[in-house]
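I have a structure I would like to understand better, so I am pasting it below and will then ask my questions one at a time.
Selected chains from the complex are presented in situ; the others are not included.
By written order: A and B. Residues from 1 in each chain.
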Amino acid sequence: MKRVVAYIRPEKLPDVKKALFEAEVFKMSVTNALGCGQQKGYSTTYRGVASEVNLLKKIRIEIAVNDDFLDRTVDAIVKGAKEGRIGDGKIFVSPLEDVIRIRTGERGPAAIG
Amino acid sequence: MFRKLFLNKKMILPAIVFLVITGARILHAQEEAAPTIASNAASIADTVIAVDTVWTLFCAFLVFFMQAGFAMVETGFTRAKNAGNIIMKNQMDFAIGSLAYFLLGFGIMFGTDMIGGFFGWGGDPAQSGSLRPFTFWLFQVVFAATAATIVSGAMAERTKFTSYLIYSGIVSALIYPVVGHWIWGGGWLSRVMGGAMIDFAGSTVVHSVGGWCALAGAMILGPRIGKYGPNGQVNAIPGHNIPLAALGVFILWFGWFGFNPGSTVSGLAPNIAHIAVTTNLAAAAGACSAMIFAWFRFGKPDISMTLNGALAGLVAITAPCANVSPQSAIIIGLMAGVLVVVAVEFIDKVLKIDDPVGAISVHGMCGSFGTMCVGLFAQEKFGGVNGLFFGGGVNQLLIQLTGIASVFVWTFSLAFIMFKVLSATVGLRVTQEEELRGLDIDEHGCESYSGFQIFSTQ
């Protein structure tokens, strides 16, 4: 099993969700985050004092998938999130050892979906 | 200044000069040994003017406070990322409008009639009828600003700030004053078809002018990104702060007690309480019927629709408030509450015009509806004519409809041209990038809720 974490542009969330649903990935958890990457931030002036904001709003999506779902999950995220401009985001894949469904106590790959 | 008067009798204060010139009669009556009938009469006249002035000023202050109400409603019903921008627009349209109406607008509205009632010229802001100098101007400027500020809600979350500033000046200096002249300034609608259009406190003059400008603006601007899906489906873009919007509605309702009763411009007018009561009942009825109708239509008592319902009742009663009975006011309010729900849906889903706060429905539609109601519900015993339902025939109704239609044509056309020109020159809409990121950051370089975690997925 894999844990997929993606950082995307906030306004792309609906598209990503749609792409994931089309790829039959129905489960996910979403957090909001601030990201710092190649994308330049913006500058604000508050009462005459300028400040650089280089933490930009991002959405963090976390999805646990079985190995055979990994590729289509990644592809779906890319499909939904890509604009081709700096700031589109990243996807991180890491190993997942176990999953427990709290409601039933089921464990492992069966619990993931 | 004056406050020292009675504490330090020896001081010769500038204020005394005033008293000597104009206020002296009263003091004389008090201080001198022998008041006469004439001196009493003069003192009474002076007191009457003072009461009228005090009343009119206080009502004007309440109407001013409606600016805060509009700002809160519009902020609450839009997204957090544009909150500062809408606040700025609300503040600046009052600031610019005040100056424009002082320098130009008032003259056009209340000046000497030109070209057969089409506009006025040369009115002096100090001129105040029998009220103290400048009283009338203050009361008028807050009305002008109300008309102007209505538009910001309909055009929220995507309009370029510079264009909005220019628009504010034009509407306060020209578009609104011309309509005002027609109906209140002695223009053609005040002497038409053997009668006069009755728009006591401005359902048409103020609200529908605002509403039709909003219509033109929202049409030309186009909807916010994401409001309508590629296949025409309609998406909800919920407002970010319902308590603030509700506070705004309470402030507006409060301010309306200045708006309508104050339009007597006289504290001695015997119907000021009557007007306050029709105003209040229509608002209450509008809130009730909008809630019930929305409940019936959508399955739940929608908060924003109910808030709009109260405003709909207020806007609708604004024209007939002095000429109808409290019972009629309730009926007018009930109808306005239903109308606003229907209108919001119609504009949103059928016309596909994106009006984030419902300004077109509340002010344009319900304003016109209320103006029409004068022709239906007016009763001669309240000081005007009889409307259709009270045996007065259709004449007044036709006058009202003529007024509604002419104001629509004038306002919509001018606003349409104005926004088209702005669009072609300064540009009316921010870029897609700016709209997505929020106008606060790109137009003003700030965040309105610094530190708060806000999801900005739309």
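In the analysis below, a contact is a pair of C-beta atoms (placed from the backbone, for glycine too) under 8 Å apart; a residue touches a chain by one contact, two chains touch by 3 or more.
These figures come from a predicted structure and were not determined experimentally.
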Formula for the entire assembly, written in the chain labels shown: A x3, B x3
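As a convention for this text, only the chains that are shown with their structure count from here on.
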For subunit A paired with subunit B, centre-to-centre distance based on mean C-alpha positions, whole Å: 47
Complex contacts: residues of subunit B adjacent to subunit A: 226, 436-437, 441-442, 445-447, 453-458
Parts of subunit A lying in touch with subunit B, wherever the complex brings them together: 10-11, 13-14, 32, 42-46, 57, 59
